[in-house]
Structures are given as C-alpha cells and as structure tokens.
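A single protein chain has been omitted; all remaining protein chains appear in their positions.
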Amino acid sequence: MKPGMLLRGIVAALCAATALAVTVTSNPNDVEGFFEKSKSKSGHTNNWAVLVCTSRFWFNYRHIANTLSMYRTVKRLGIPDSNIIMMLADDVACNSRNIFPATVYNNKGQPLDLYGENVEVDYRGYEVTVENFIRLLTGRVAKDTPRSKRLLTDDQSNIFVYMTGHGGDEFLKFQDAEEISAYDLGDAFQQMYEKKRYNEILFMIDTCQANTMYTKIHSPNILATGSSKLKESSYSHHEDFDIGVAVVDRYTYYVLEVLEKIDMQSKATLQDLFNTYDFNLLHSTPGVRKDLFNRPLDQALLTDFFGSVQNIQLTDTVESSPSPSSIDAPLPDSEPLYPDETAALDNSSKEAEKKLVRRSLEHTFEIGNPDQSQTWRYAAFIVLSIGLAGALAAGSSVL
Amino acid sequence: MLQKTSAVFAAAFALRLALFEIPGLTTLLGGRVEISTPITSFKRLSEGVFLFSHGVPPYDGGVVHQAPLLLGLFYPIISSALLVKLLYILGDIFIGYMLQEITALKDKDSSQEKKIRQYGNKPEAPGMDGLTVAMLYLFNPFTIVSCVGMSTILFSNLATVAGIWMGMKGVRSLAMFSIAAASYLSLYPSMLVFPVVLLLTRGVVDESLVKKVRIQCAGLYLASLASLFLLSFVLVGSLDFFRSVYGTILGVSDLTPNLGLFWYFFIEMFDQFRPFFIVVFQIHVFIFALPISIKLRKSPLFACFLLSAVMGTFKGYPSVGDAALYLGLLPVCSEIFKYMRYSFLIVNLYMYSSILAPIFWYLWVYLGSGNANFFYAIGLVYSIGEVILLIDTTFAHARREFEAQSPPEPSGGPDLGWDRVVAQK
C-alpha cells in the first residue's frame, strides 16, 4: 500500500515536472524565456575589485605576488581595469635585488609572469596609506583625484576587497609605519552601506591573525573570509631559490588553485571554495563570516565576485523612429577640447609662436625697474639706520 | 699681555681665514644640518638677498626665515665673498673680545667683594682670566665650524654677548638695544632681558632707584624693538616677515632634522595635537626665564649662562652655534668648575654625539641602511649632555654659594674632595 502510493506520487511528480518543462520550453518567445530563468539572483549589475598590498620591502615579495595573482584572476574572469583598484605599496618588479627585472612570479620555476603586460597599478608606493584606503572606500577622495583612482560603485555593484600584508589582532600594518584597525574597516563599510555604494562585498584577507580583522564589521551583505584566526600566523607557501624570497602565501596559493580552474561561465559557488579550506595544507585556521550575508553560500557563485557576470536584458521591442525627411537641425558640436587646435592652419604657426613667446614672458616677474625702487628703499633704510645709531650714541651717554 | 692677546686674536683670525680658503669647506659645513638650520642657513639668506635685490618680496617664497635687517646687512656686500667672510670672522673675533672684557669686569667686581673662604681657610683661587676665556671661545670647534659654515646665529650671539657686556658696563641704552636686537634676530634671547637688567642694577641698594632703572630698561627694550621693526618695515615694505620669521621660529613649520628635540616629535605627532604640543614645547623654553632670574638674582652672569644653555637645548632649531654661545659664557663663571661632578661625562657626551651625528646622518640619508631613529638618538644624546651640563653647573653654583655662606670647617685630617665633613654654623 505505502510503496504503491509512493510510486504513484513519484509518477505524478514526474508528470508535473515534464508538463512544466514542456510548457516552459515551448514558449514561443524562447530566447527571453530562457534568459528569465537563468537570471542571477545576486541583483548586481557590475563588479568591482579593490586589491590592496600593504607591505613594502623586498622580503615582502610574496604579498605583491599575492595581490598581482588576484589581479590576474579577476581580470581573466572579466572585470575590466576601469573597475579594478589595485594598491601596491612597493615595486618589487623594478627592485634592484630582483634578478628577473620587470617581472613578478608567484611560483618557483617562474612559469607565469604576473607583471608582464597590461598591468594597471592605481595606487603605488607611498600612496598606499590608511587614509587613502579609507577615502577610496568611503568616496571622500580629494576633488582632483583622477577617475582611475576612485571607487565609482553604486547600489548594484558587487565589490571584491582583498587585503594582504602583515597584520595582528584587529589591525593591519600599512607600509611599516601605520595601522588600520578593524574598527576603521567596519566604519568604512558602514559608510558605504549608508550611501548605498555596494550590493554585496566579499572581503578576503591574508595576513597573520586575519580573522580578527573582520570581527568589527556590522553592515549587511558582507561576506568575509580570512586566512588565520586569533593568535595564529599565516604562512608563506614556498620560496623560489632563484629569486631568493618566498613568492606566495599559503592561503592565497590554495585559493588560487580553486580559482584557476574556473572560467567566466563557471557555476562554482563560494561554498565550494570554502569547502576546500584545509588546516593541514594552510597550517592555519581560515575563517568565514557569513552572518551578515543574506544569500546562502551554496547559491552565491564565485563569478558573482571574481568575475563580471552581469544581468542582461534582451531587447524585444523597438521604438519607431522618424523618417529622415521630418528632421530639424542637427545637434550642436561640442566645444573643442584643445582650443589651440582649432586655429586656422595658415595662421597656426605664427599664432603658436606668439603664444609661445607670450607664455614664456608670463613666467618672469613683474620687475619694473628693480634697481631704482630697491635703491630708494635701501637708501631710506640706510638713512634711518644712521639716525638710529645716532640716537643710540646719544642715549648711551645719557643712560 | 697685549702681545699674548694680539697673538691669540691673530691666530683665531688666521685660522678662520685659512679654513674659509679651503675650497668646498664652506659649502660642506653650510650644508650640514648640525650647523645650519632653516632659520640660520646662509644659503637661504643669500636666496633672500637675491630676491630682495630683484624686487621680489623675499618672504613670499617660504624659504627665507631670517630677519629683514640681515637682508639689509648683506645686500651691499654679498657679491663680494671676501667681505662676507671678513664680516663673519670679525664678528667672531669681536665676541671673543667682548667675552674678555666681560671677564675683566667680573674680576673687577669680585675683587671688591669678600673672598670666599675655601677649605683650610684659604681664599678661593681666582677663576680664568679674560684671555683664557676668549681663547676657549675662539678655538672651540663648535664656534669655528659655525663660523666657517656661515650660520647667521653668529649675529644673534653677537648681540647677546654685546647685551651682557653693556650690562656689565652699566650702559642701559646699549644693553637693552643689544638684547632687543638679539630678540629681533632669533626671538629666544628675549629671555635674557631679566638677567641683563639684573646686571644693570647689581650692587644698587636703593630700592626706588632699582625700580626706576627697571622701568627705564623696559621702555628702552620696547622702544628698540619698535625701531627695529620699523626699520624692517621700511626695508622690505610689508609686515609679512612676522609670519615668516617669528611664525617659523615659534610654529616650527619646517621639520628639517637638526640636533634638537622638536623635529622627530612633530613628524610623528597626530595633527590634532600639533598646535597644543607646539605651545607646550615653546612654553617649556620660556618658562625658565622668570624663575631662574628670581633665584639667581645675586649672580646674573650665571643666570645669563643658564638661560643661554636652556635656549640652546630646548629651542626649536638648535645648532652648534647655540652651543658655542653658552660654552663661551661658561668659562666666565669658571669658579664653579671645581664643584662640578660630571665634567668627564659631559665632555664625553659632547664628543660622542659630535662624532656620531655626521656618521649616522650619512648612514640614514645617503646609504639608506639607517633611519631617522639613529640620527634622533644621537640628537637625544647631545641633549642629554646639555641637560647634564645645566644640572651640574647649577649644582656647582649652588654648592659654591652654600660654601660662601658656611665655609667648610676642617675636621680631622686634610681631606680633598667633597666628602669632607661640613659643620653647619
């Protein structure tokens, strides 16, 4: 009796499923229908990445290599340079101790040059400071900051924030000179939430005692993961004996192993990534903070953060537009960017010379006749000084 | 005696002239941070004179931090290197001469006082004579390098010592004018108004006369300052030199490293506390003026020395030129030397820091294998030496006064040193 009912239930379910599938797939408007089903649930329309390496000096080669590996990954998965902010506190590629100049490798044997072509570093050297980082996140940059150094996110942006360097209990050291505390980070994210500057954030940090750094975040839709817990250090993976220093950290190395296997269309989820965390390989306890994240991790795709998968909408209707005959005047031309270029060609050389001459003149001071004015003034000064001296002489005899 | 004097001064003159002639030495020494600071650098002064001679306001650029009258002094002579060198050498020589005169006047004073009885009822040995004092100043390596490096602290020292000399001589107007000139040039010598007034009124018993002299001196000081400011205004045509000169001295806006305490501290300081700590540090310099003058009103010369040493240690931009000043004033009060306990330590600290400072600077700036901590540590050692000098000389002076009031009594065998038993009367 029971198995019979069970069987009947299964058959009914199957019928319903096929019926559903049939109705769905026989939708005449097939393309749109297909797309509606596979719309990403994350609700973001663009992806950004903020990759920060906070250490300088040659022996922190591995931190630069970590950051450049992440840069390569997000670029490969589709985030354009205009949406990546990379901060490197030191330049190891052109360090005089680098025997492979202009290259950065993250694996011994130098298989893959991370620095080779098409690398855009937005904040470099001493520009990587706590203040600049917080300004970048909260959007309070100076008014003349170029576009490539701003985080122009909106409320439908997913941001991947990666930080690496030397850290400790609720702090991360910048450039050996200052620190950012977990409170600062939490405040910055809260500011971003207030101003709706993100849809979701994946915060990944690879330092010693990294998990303490995300304990003070209190804004929603942030998923955080770190490489080691309180009182634990994160370790480097291996050295390259030719280069002479460690070239990659363990946590980043094993994360990259997962990320290198996916491509733009991958459906791998964040839970898959977190499932690969293994203390025996990492020699530290990585952590995940998911209480602020609203989606289940096994539905959040890796490409939601590392790639640039966008929600798209297919266009089905078109506007009718006027026939060419019923047109009025065309749009006005915009002003030329470089007014000098619009000078007529035959006058251009003369004008240019005149302009050049005038410009060079503008750099000299308004002198007038210096000797005359200074001489008068100096003469007055001498006369007055002599007067003062006389007064002093007279006074000294009296007092 | 005259022969010896002229020999000493001629030797000092020749030495400085010879050192000036060594090619590159002036530039080398003028570039060292221990010798020239942003407010005493000759390079900045010549920049200012150049701007001034071309009709550009010299204080607009933020480079010149020296008083306008120095610009006026150097404007006609800066094209002639010989005249400039002669000016510096003669300035140094004149300071030496003034120190000699001060010592002579001091000896004259003390000859009229009762001799202090030393142990065994012996009268106290006389201190150094004027020529020795002048020699100690003229051949002090600090003085020489400061002169050859053409640091303009020389003029401030010149005015300070002139004020003390005139104070010893009793000429009120010139004394006050000199101290006003010194304050005008580098602000801190204004502390010396109090001991110089005490010098002018030393030995005067009449209270009302003392008060009258004090009021006159205050008026003279203010009048001299006003006239100096007026002259400067006439020279550069505006009052913006206040902000550049005194604003920099007080606000320590230029944090070029030097042998002092300020620069490292304010590089590390949080911005919101900076004004507060500037105020604290500057008060720390000026707060000593009144208490020291009150306490040491019977020995104003020593008060002058103490305040010069406080100035040289705690000011915003100290240099070895400031050390030259108080190390030159110290032998004037040479009677206290026998009571000083740590002279060996002090001499070692000075030598140690003088030798290591250039080395650590080189390590930090040129080689890059040291960092700012190295150089600042040496600056701290130097300051410790100065502070121990301050403390030790104060102790020695107090000890001497104590022994003057209650001379030691012999007890038992003849003991040397200060572990002899003293019976209080």
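By written order: A and B. Residues from 1 in each chain.
The rule is simple: contacts are C-beta pairs under 8 Å (C-beta built on N, C-alpha and C of every residue); 3 or more make two chains touch, one makes a residue touch a chain.
Heads up, the rule we're going with is that contacts and distances are computed from a predicted model.
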Protein that the absent chain corresponds to, by UniProt name, given "N-terminal methionine N(alpha)-acetyltransferase NatE", "Protein Asterix", "GPI-anchor transamidase subunit S" or "Lipase domain-containing protein": "GPI-anchor transamidase subunit S"
Residue among A:Met5, A:Ala142 or A:Val398 touching the omitted chain: A:Ala142
Which residue of B:Ala11, B:Val204, B:Ala226 or B:Leu290 touches the chain not shown here: B:Leu290
Where the missing chain touches chain A, by residue: 28, 30-31, 34-35, 38-39, 43, 45-46, 75, 78-82, 118, 130-131, 134-135, 138-143, 147, 154-156, 180-181, 183-184, 187, 191, 194-195, 264-265, 308-322, 324, 326-331, 334, 337
Chain not shown, touching residues in chain B: 270, 272-273, 275-276, 279-280, 283, 286-287, 290-291, 294-295, 405
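Quick note on the criterion: only the chains that are shown with their structure count from here on.
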Inter-chain centre distance, chain A versus chain B - centres from mean C-alpha coordinates, in Å: 56
Of chain B, residues touching chain A in the complex: 52-56, 72, 75-76, 171-174, 177, 216, 220, 227, 230-231, 234-235, 237
Touching residues (chain side chain A, partner chain B) in the complex: 365, 367-368, 370, 373-374, 377-378, 380-381, 384-385, 388, 392, 395-396, 398-399
